[in-house]
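Of the protein chains in this complex, all but one are displayed in their positions.
Should a chain be cited, it is by its letter among A, B and C, assigned in written order, with residues numbered from 1 in that chain.
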Amino acid sequence: MAIFIDNDTRLVVQGITGRDGAFHAQQMQEYGTNLVAGVTPGKGGQTFTDGPEPVPIFDTVEQAVREAGANTSVIYVPPMFAADAIMEAAEAGVELIVAITEGIPVLDLTRVYPFVQERGARLLGPNCPGALSPGKAKVGIMPGQIVTEGPVGVVSRSGTLTYELVYLLTQAGIGQTTCIGIGGDPIIGTNFIDTLQAFEADPETKAVVMIGEIGGTDEQEAAAFVTAEMSKPVVGFIAGQTAPPGRRMGHAGAIISGSAGTAEEKMQAFEDNGIAVMKRPSDVVELVRSAL
Amino acid sequence: MAIFIDNDTRLVVQGITGRDGAFHAQQMQEYGTNLVAGVTPGKGGQTFTDGPEPVPIFDTVEQAVREAGANTSVIYVPPMFAADAIMEAAEAGVELIVAITEGIPVLDLTRVYPFVQERGARLLGPNCPGALSPGKAKVGIMPGQIVTEGPVGVVSRSGTLTYELVYLLTQAGIGQTTCIGIGGDPIIGTNFIDTLQAFEADPETKAVVMIGEIGGTDEQEAAAFVTAEMSKPVVGFIAGQTAPPGRRMGHAGAIISGSAGTAEEKMQAFEDNGIAVMKRPSDVVELVRSAL
Amino acid sequence: MNIHEYQAKDIFRDCGLPVPPGEVATTPEDARRLAEQYGGTVVVKAQVHVGGRGKAGGVKLAENPGEAMEHAANILGMDIKGLTVEQVLVTPAEDIDTEAYVGVIVDRASKRPVFMVSREGGVDIEEVAARSPEAITRLAVDPRYGLLPFQAYWLAASLYDDIKQQRAAAKTMMSLYDAFIQSGASLAEINPLITTPAGEVKAIDAKMNIDDNELFRRGAIAAMRDLSAEPPSETKAREADLTYIKLDGDIGAVVNGAGLAMATMDLIKFYGGEPANFLDIGGSSSPDKVIAALEIITSDPAVKVILFNIFGGITRCDDVANGIVTALDRINFELPLVIRLTGTNEEEGVRILEQAGISASTSMDEVVQRAVVVARGE
Partner (left out) sequence: MNIHEYQAKDIFRDCGLPVPPGEVATTPEDARRLAEQYGGTVVVKAQVHVGGRGKAGGVKLAENPGEAMEHAANILGMDIKGLTVEQVLVTPAEDIDTEAYVGVIVDRASKRPVFMVSREGGVDIEEVAARSPEAITRLAVDPRYGLLPFQAYWLAASLYDDIKQQRAAAKTMMSLYDAFIQSGASLAEINPLITTPAGEVKAIDAKMNIDDNELFRRGAIAAMRDLSAEPPSETKAREADLTYIKLDGDIGAVVNGAGLAMATMDLIKFYGGEPANFLDIGGSSSPDKVIAALEIITSDPAVKVILFNIFGGITRCDDVANGIVTALDRINFELPLVIRLTGTNEEEGVRILEQAGISASTSMDEVVQRAVVVARGE
């Protein structure tokens, strides 16, 4: 078992002929993901051949769903077209939409989110590294070589920081059910609670690593959720203890407003709700080991 | 029993201090409708005293719901404010919104309709005479003196033509459960099928009079619904047999487009689905009597 | 409200649609001057609110300014389906490779604006719909989001195979939707949307109908109304907030409510009479409306009898009665009146009429039959 993506995932890559899209389409296919289609308007009828198996390219996601049976989409198109690409996927009936693109205007997301919700689809991201279920499927940009199968669910607002922690686990012989990057933007489709819920319901996940950062109150709410709804142990990390207030730390969502959204506040919420807090990334191995 | 409005109706009048609003608020209260509030922005705190009982006036519908327990609203505000008034009522939690106003831009309705739907409310109209459940409640502008209690449900796209037929029934001693005017605009909140469904479910309604007119295909679809879903007899009338094509016959919705929406087409659909068709309004008495 | 092709094209151009240049001429000399200005072959097109201009000889190609002047001289003043041509549009002729149809309407069933596009353009879309419905691609726009770029592309891809033309057409769809919404339209149509041999996409005809209910908030569009394109009686009715449609019979009817007005016309016909008009004095009433209604009807020389059929709801019978009495004072007419008055404030209304020496019935069937008899002069 795994969450969100697994062996039933039938993936379409939106923006498959772009530099990043092509590179990661190849990587995902090499990892073993069932890549069934690519989409680039105007290139319908061509074939994507960078990966181990040829993949048909369509003009629209609707065609990719109808003709290739895609149920999951991953988006690598530039920010100005990304909101539209997400809505196109939702309208076409895609169930899981993973938006890698960074830099989508937040007001676009205020419209994209209800559009996706109305169609019963799940949006992961934007500005996220995607999802990786070791041994089953890789959707997004997480490096396949840093994961291994095992009992730990990982959920994070960050990209590379997630790799860091996952790789430490893998090197220590602790594998993962699924690694989920929920994205660093202020408005995202799937949040910590949604993901924790899925991990709680997944029988193979025995413990969860939750990686947060400054800004907002998602981590605090997730911590309360852990107490209220979760039976599985959770280990947590918060990035940005040394971040100055009022500055946007790379991620549009990583900003301390006034006295709200600080790392201290979040770490306190973790501790108050029985979540073991790492002081540094390398603590992850010991804390997870004792949680399992 | 009755449909949509009855003794549980707690009515708020939006636009109660206008000429039409005040007149009909008084009429509705005199009929025995439970009028609990009026709304006119800027006149909150005043009292409406034209009717038999004083009624508090509020600035907003939200206050009328919260402080006076209104569950039904009727709207008499001018066209340029009417769409907003409907949305305000829906947002405030009103369950049934009756929009009397004529002349609301149809594009406004394309936005109003989903807004009302999302909130689980029912919109009756716009450009409709409202509803009247004889002996229970009167919401809108139908004259109270032309109805009487009895077993016939009446549903119509028209206003005064409905009164005509209802009055003929009343004069012949045939009473009504509820008379519903669904409105003459191209986009309306509650259509023939919605109303027929309610009449079918109402144990006291034994027969239904359906009064259509040229334009659109609502009557044709309703006719098919009668065959498919209704056990009760239906008697029908279509206005506009002599209307020239391409002209808007008063109602924005009453227009024959090309060869579609003619009276002939609709009368044929009625006949094909076992609905007894009146040739002239005065035939209603005989046809309903034989249906009962 | 209908607007002319050239007016629709002005709106389209403002919204960024690819509409070739064009200006309107009211004299043959103006047409010549415009043809000179554009150079090359131009099209001279009658501006009337009616379809089938081409078949009626209202659209002509002119290879030079002299020919343009000649055609304009022929077309201006021409009668097309009862309407006189007062203006012609002069516009450069385009080389046409393909012709497609693009339209947006407000759809009753989906309660949304709906796009209809087809590779078969330049012909009557209703014919296409009847003959080969699969040739039309439909898309309902969610007005909460507007037309989304991917939807515009889906529509465009159903018209063209070339990516450049798809992109141009998608942009055209977006602009057309803007024009539709910004104008408060009930219909906006490009027929045909052409491609040229050079591959360009252009809108060479334009049609728009505006929702009358939008005009109060769209002054610039309301000002586009061409009074010369409708009978003066209808103009007068509109200004008095009545709905009046002239017909060919001799029984003038004043009714409150569109459904009852139609039913009254139907019943006149049923009893062997012929209605002279459809006239709805509407919901909320005032005596002034009744006066205006009587003025309009009495100005139609064919009318032999005036039938009032009033069932009071929001309209009050006393208002109507006051209107009738005031009108009889103010305007001079000899026509017999047959009046039916019932519903809200019926007693007061009947009393007001009786005080003025006018009798009123309460039965619709009865008054219609009487009006038919009176019209026959029996």
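Just so we're on the same page, a residue touches a chain if its C-beta (ideal position, glycine included) is under 8 Å from a C-beta of that chain, and two chains touch if they have at least 3 such contacts.
None of these values were measured; they are calculated from a predicted model.
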Displayed chains contacting the withheld chain
A, B, C
Among A:V55, A:A68, A:A254 or A:I275, single out the residue that touches the unshown chain.
A:A254
Looking at A:G42, A:G93 or A:P281, which residue reaches the missing chain?
A:P281
Out of B:D84, B:E229 or B:E264, point to the residue that touches the absent chain in the complete complex.
B:D84
Among A:M1, A:M80 or A:L292, exactly one should touch the missing chain; which is it?
A:M80
Since one chain has been left out of the picture, which residues of chain C touch it in the full complex?
144-145
For chain A, which positions touch the chain that isn't shown here?
19-20, 24, 27, 79-80, 100, 102-107, 109-111, 113-114, 129, 141-143, 146, 156-164, 167, 184, 186-187, 211, 213-214, 216-218, 237, 239-244, 247-254, 258-259, 263, 279-282
Chain not shown, touching residues in chain B
41-42, 59-62, 81, 84-85, 87-88, 91, 111, 115
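Rule of thumb we're sticking to: only the chains that are shown with their structure count from here on.
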Could you tell me which pair, A-C or B-C, is linked by more C-beta pairs in contact?
B-C
At the largest C-alpha centroid distance from chain B we find chain A
Here the gap between chain A and chain B, centre to centre from mean Cα coordinates and rounded to Å, is 50
In angstrom, rounded to a whole number, how far apart do the mean CA points of chain A and chain C lie?
54
Going by the contact rule already set, what residues in chain B reach two or more other chains?
none
Do you know which chain C residues sit against two or more other chains?
none
